[in-house]
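See structure below.
The chains shown are only part of the set, and none of them has been moved.
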Amino acid sequence: MTDISQNGSTPRKHGETLMKLTARTKRRNAAERRFQAYGIAAIAAGLLMLAILVVNIVGNGYGAFTQTFVTLDVTLDAAKLDKKGQRNLDDIKKVSTFGYAPLIQKAIEAKVAALGVKTDLKPKDMAALLSKGAPAQLRDYVLEHPDAIGKTLSFRFLANSRVDGYLKGRVTRHSIENDKNISVPQLDLTDQLVKAGVIEKTFNSEFILGSDASDQRPEAAGIGTSMLGSLFMMLVVLALSLPIGVAASIFLEEFAPKAWWTDVIEVNISNLAAVPSIVFGILGLAVFINYMNQPMSAPLVGGLVLTLMTLPTIIISTRAALKAVPPSIRDAALGVGASKMQAVFHHVLPLAAPGILTGTIIGLAQALGETAPLLLIGMVGFIASNPPDSLAAGLMEPNSAMPAQIYEWAKRADPAFYERAWGGIIILLVFLVTMNTLAVILRRRFERRW
Amino acid sequence: MPTFWLVVFVFALAALGFLAGRARALHSAGGNARDLHSLPNYYGANVLLTTLVPALLVLGLWLMIQPSVVQYRVSGMIPEQAIPENSTLGLVMMDVHQVAAGLDLAVDEGALTEQEAGTIRTEFTDLRARLGELGVALGSDVRPEVLQAAQRYRAIDASGHRNMVIVVTLLALAGLGFSWQHTNKDFRARNVVEQGIYALLVLAALLAILTTIGIVLSMFFESISFFKLHSWTDFFFGGTWAPNFRGDSELSILPLLWGTLYISFIALLVAVPVGLFAAVYLSEYANGHVRAFAKPLLEILAGIPTIVYGLFALLTVGPALVSVFGNGPEGLLGVDWMSGATSVLTAGLVMGIMLIPFVSSLSDDIINAVPQTMRDGSLGLGATKSETVRQVVLPAALPGIVGAILLAASRAIGETMIVVMGAGAIAKFSLNPLESMTTITTRIVSQLTGDTDFASAETLVAFALGITLFVLTLGLNVLALYIVRKYREQYE
Amino acid sequence: MYDIATTEKTVEQQVTKISARDVQVYYGESHAIKDVNVDIEDKTVTAFIGPSGCGKSTFLRCLNRMNDTIDICKVKGEILLDGENIYDPKVDPVQLRAKVGMVFQKPNPFPKSIYDNIAYGPRIHGLARNKAELDEIVEKSLRRGAIWNEVKDRLDAPGTGLSGGQQQRLCIARAIATEPEVLLMDEPCSALDPIATAQVEELIDELRQNYSVVIVTHSMQQAARVSQKTAFFHLGNLVEFGETGQIFTNPEDPRTESYITGRIG
Amino acid sequence: AAARDQVQIAGSSTVLPYASIVAEAFGENFDFPTPVVESGGSSAGLKRFCEGVGENTIDIANASRRIKDKEIKTCAENGVTDIIEVRIGYDGIVFASDINGNKFEFTPADWYKALSDKVVVDGKIVDNPNTTWKDVNPAFPAQPIQAFVPGTKHGTREVFEDKVILAGCEATGDFDAFKAANGDDKKAAEKACIALRTDGKSVDIDGDYTETLARIGSNKDGIGVFGLAFYENNTDKLQVATMSGVVPSTETIASGEYPVSRPLQFYIKKAHIGVIPGLKEFAEFFVSDEIAGPDGPLAAYGLVSDPELAKTQEAVADEVVMGGNM
């Protein structure tokens, strides 16, 4: 045997004190501290960015959660609404929203007069303080309650977005100099009406529950329906991509023979992750709508497209997680007579669960925020449908999705939509955080180092 | 029996089969489960699957095929002259559907009896009005041929449905009977059930192939048309990307490819170190509470809609960079290297932020799975924690980490909104990260959503770009697979 | 010896439990087991001894096809369990492993509770009709594994939090809980103290009443104490196989002798 | 299965706001469900329009340009033969800059000189040397040139090139110089005229006007190209420049005084009329005086209403298809 000679190149002396760090240790510890500092810096940087983004989002969007309303007493003039006077629904229907506008003008004129407010405005300009949707609101009410015709009732109308912006400080007397939609006298009137309590700003549940409105009435737009659209899509995505993704990963990682065709599948899947999302839209349009005759603009199709898009993410993370489970665990299970299938499902999968859930969280987050593929299957645009009343309707009837809705709003001309876009983002994030929290709780139950 | 109840019935039968199969197996072993080849539940599952799978398969197929069959048979009935000029059979059939659906609804609501629905005549009733009352809107008045066809449609549909119920029920019963019959203590139930599950796993994996085929096919023909309109040499080897409304554009992928690679590279330059360090810190240093909060918080970054990042790039990051690198003497550095807010750097930085969780969360899981004994071995030799991480833990976790980075890179290549708002729309070759550039993906989106003629090279180029990108990333992935195979370190 | 092809199964059962015929094992290119022929008898303890790296574990893993899980590992030749070739395509390795249990060289408890570690096998094989029976099996196995006293108060604690020796005994208990016909033990006592070792040896002796046990050990004393038959491996060859007493007192092969007397390694 | 019962529309994002205003009003006033209006660009809209007839294809395509012959051919190949073209009005295209910045009174020649890749200086074709607006026109302030023009995917870009840059090119006489340089090739000369500089002075905007607005917000020297409607909704942030001395407004555009505008239209599949409930009603409603007239909501929003609206109404009522006399 070789002798243990002292002749080695030991720069370290025997019996050196521990209380003083050697130069080398100092250097290594400095490296250690640097390394740790990088870690902290990395996390801090990430969290800081998140904080900036969230502050940004909330700062821009919280305004969408309040809205200005105008309360007026409207006389539902029978002479205008039901000329024949037979309360025949068909006759009443013949009066379009344009026919209701004068009623509102009269009502606000009366209100202004009753309050004794001095203004030179014409009734039409006074009524411009109200949302352009006000006549429709009246008409809907009348169609539902034909016997109300002839009565005078109190209605709460949305105020015009300019008035709303004025109350929120977005619109000022100075900023509207060239604006042909609102004038200084109108703002003066607004001030008076606010003082009189006719105009007030309150919490806006319609924004959270309602559906989209056209470009000329941003005040009426809500994100509720598209939230349902997103919800149904996420249900489809979760129900399909998680089981399919996990199954595919299990096959590839645990069962697949080492052969060229499994390599092909493997490379294929990582490659699918790099396919731009809009291409999945092209695919969805070609396969689901044109070939399989699924309806256009339907969350079902959207969910299917997003499923295909999320699958690679889930598969890649699941495979990585499966790979990380030590082989001795599989041996142990096989050794007591478990089948490979049992070993995988009883032991490997639970150990890989945190990684699978991480993939699911990230995949779903991505799917939830994705717009581009929806563009091609008709879920982006103006889709102001009513909230679906059943699961089937939720899946099959035209709907939009939150990111698509936000994207649309962000494009629109009226700055009031800008605020709503950010408000929508807040809701989207709340939705996302709720979804993630569930998964994170589940993930923490599986996490353990062995 | 409505389809829903049929499904419920089949499931109920399957559940019953489960219990019966279990019981029979136990019975055959004289009540002693240990004499069975497999666990009793496997026998149950076997019966359950044989009851369920064929029946549901046939049900699904039937539901898919029946409409076409009915369609075919009904459309055969519609006389040539019943098709209005300039309309097509398909459109008439759509009308027929609508009327048939209306009749169905009317029967459901009790507005018509089944009898009436079958015999009603347009000559005597204003069907459009009656259906309108029920909320079924029709495009035009119902013509007699259409109504007849609709009635016929309903009749055939109903009989088809009846047959389906019978067939599916029989099939379920047969499956149940067959597998129940075969249940005995020597039957290898577990193997059969596992083979079934195995088949499902293979199917799931093959879906990826199907998707790929779908993607390639959905872009292939359009790409061919593109290359018929535009020279392939310009596309692959040209130097300029300048689409033009009048046609006659220069459409070369190279400047776009350069932009794609450059922007993705910068994004990864941000995301990979930050993400990896974050992952290492979370899994090796942070205590449980920090980890429990920081990780999910970082994951939110992946879920913020990209339009927010786009605006963030345009309104916050871009101007900030300009104030550093631009503005001449007034700028922070007193230089004038950057003129607009949009640049490769702007987009890269912001995209990097978005990608952090892709790297950090996935890597954290992988690192966490490296066995503690590995760390012990290294620490026991007097290594510091960081040395342990760098030289033992990370190499052991390499395949997973490469996967995570690939995923992030893939996202970077596929991202649009951030590039559009952060990097601009100009395609050019330049090494300067402070200039605007653009990527293949954004060009795909913008050419597809533009106002140009859809049959022109300017629009079709999107498909060619898509397919080329697909091939390129495929190459990258093959390379990555090769690298991982080569450097893979398997613990235990 | 006898001719396998003509051997009647019923005759075999009494005598030979497992017989290996011309077994070759390759790890990729390297030839780890060369041409091994051996008959392992029922109701007998067979010890495999030999220097480290000689292929004891490898051969042991062939006996219940655990080598299937190593991609690069190729097995040739025949191994008959009760006269049936276990490498026959018709044989289900799962069923085989339920009959031929295994304790690994490195303890590998599941990252689950101690109770679940033991109960896992009986559960998948349906050995217990109800919770009470399962509890009983778990207790019995832990007792036989000589670890019951140490863990009886913390059956819910994770199996991975035990000391090395405790983990090893847990793995032994886990293997016998499924009541295999043959038990393969790869150095089961290497991490055990003398008392625990004595208990495990006692267990092995007990198991011998009904089952066949194969044990890999580095301790000649142990081999001498527990086994009736001993096989000596060297560089992948089965050098000698015979009565334990004879091998230790009067080895035929010079290599065996030098190993036993401590001259080759 | 129930057939589709709502009108399905897709196409130009310029037409989208108008279409959505009409769709909303249509849903409120009729028993038919609110039509679905998708965005995605004229090209994508027409493409889906021409995919065939039937339930799974759209009924109406919005377009900010006229359908091309090649597209009509593709349509016909897929069985979409009778197409009704409906012009709904005009979209004015304006130049606007930050409200607090300098005021501009442009001519097309100014824009040409500011943005063209090559210009003629002293008879020679050189790279555009102008860096500030003062270089372009001594009457302007010395504000750096920074223009945000629509990307080549936008229909607006075509109008911008035709009616501003090319007009400017011809007005300055550079067109002739290019023509001469290119061996009398008119096409090549046109191409040379409309090639914009790529040194960052002219920035293509592929997004929407909101993006242009945001860019002006982050670069106060910027001058952007907007739709009239967009400008009118953002008068608090933008000031509009005159073109050849005319202030853009619905009136000046309708009268033809303001030169830069383009027609907006939609296309209906005649075959779907009578099959898709409410299709014809929607089309008629769209072009009715209440909606598309000069006092209707569309004009209020910024659409320049078509002086020949009555003719369009008639054509829709009679389902007059393109190219034929049906």
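Every chain is named by a letter (A, B, C and D) in the order it is written, and numbering of its residues begins at 1.
Everything below uses one rule, namely that a contact is a pair of C-beta atoms (placed from the backbone, for glycine too) under 8 Å apart; a residue touches a chain by one contact, two chains touch by 3 or more.
From a predicted model like this one, the values you see are computed outputs, not experimental measurements.
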Determine the copy number of each chain kind in the entire structure file and write them next to their labels. A x1, B x1, C x2, D x1
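The working rule: only the chains that are shown with their structure count from here on.
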Identifier of the chain whose CA centre is least distant from the whole-structure CA centre: B
Centroid distance [mean C-alpha coordinates] between chain C and chain B, Å: 49
Go ahead and note the Å separation of the Cα centroids belonging to chain A and chain B. 18
As a quick test, compute the distance in whole Å between the mean CA positions of chain A and chain D. 31
Would you give the residues of chain A that are in contact with at least 2 other chains, written as numbers and ranges? 285, 327-328, 339, 351, 375-376, 410, 450
Touching at least two other chains at once: which residues of chain C meet that condition? 94-95, 124-125
Which pairs of chains touch, using the document's own definition: A-B, A-C, A-D, B-C, B-D
Note which residues of chain C are touching chain A in the complex, please. 64, 66, 69, 71, 93-95, 97-99, 101-104, 106, 108-111, 120-121, 124-125, 158, 160, 171, 174-175, 177-178, 180
Residues on chain A engaged by chain B in the complex (per definition of touch): 28-29, 31-32, 35-36, 38-43, 45-47, 49-50, 52-53, 56-57, 243-245, 247-248, 250-252, 255-256, 263-280, 282-283, 285-287, 308, 311-313, 315-317, 319-321, 323-328, 339, 341, 351, 354-355, 358-359, 361-362, 365-366, 368-369, 371-372, 375-376, 403, 406-407, 410, 421, 425, 428-429, 432-433, 436-437, 440, 444, 447, 449-450
Chain A touches which residues of chain B in the complex? 190, 194, 197-198, 200-209, 211-212, 214-215, 217-219, 273-278, 280-282, 284-286, 292, 294-309, 311-312, 316, 353, 356-358, 360-362, 364-366, 368-372, 384-387, 389-390, 397, 399-400, 403-404, 406-407, 409-411, 413-414, 416-417, 440-441, 444-445, 448-449, 463, 466, 469-470, 473-474, 476-478, 480-481, 490-492
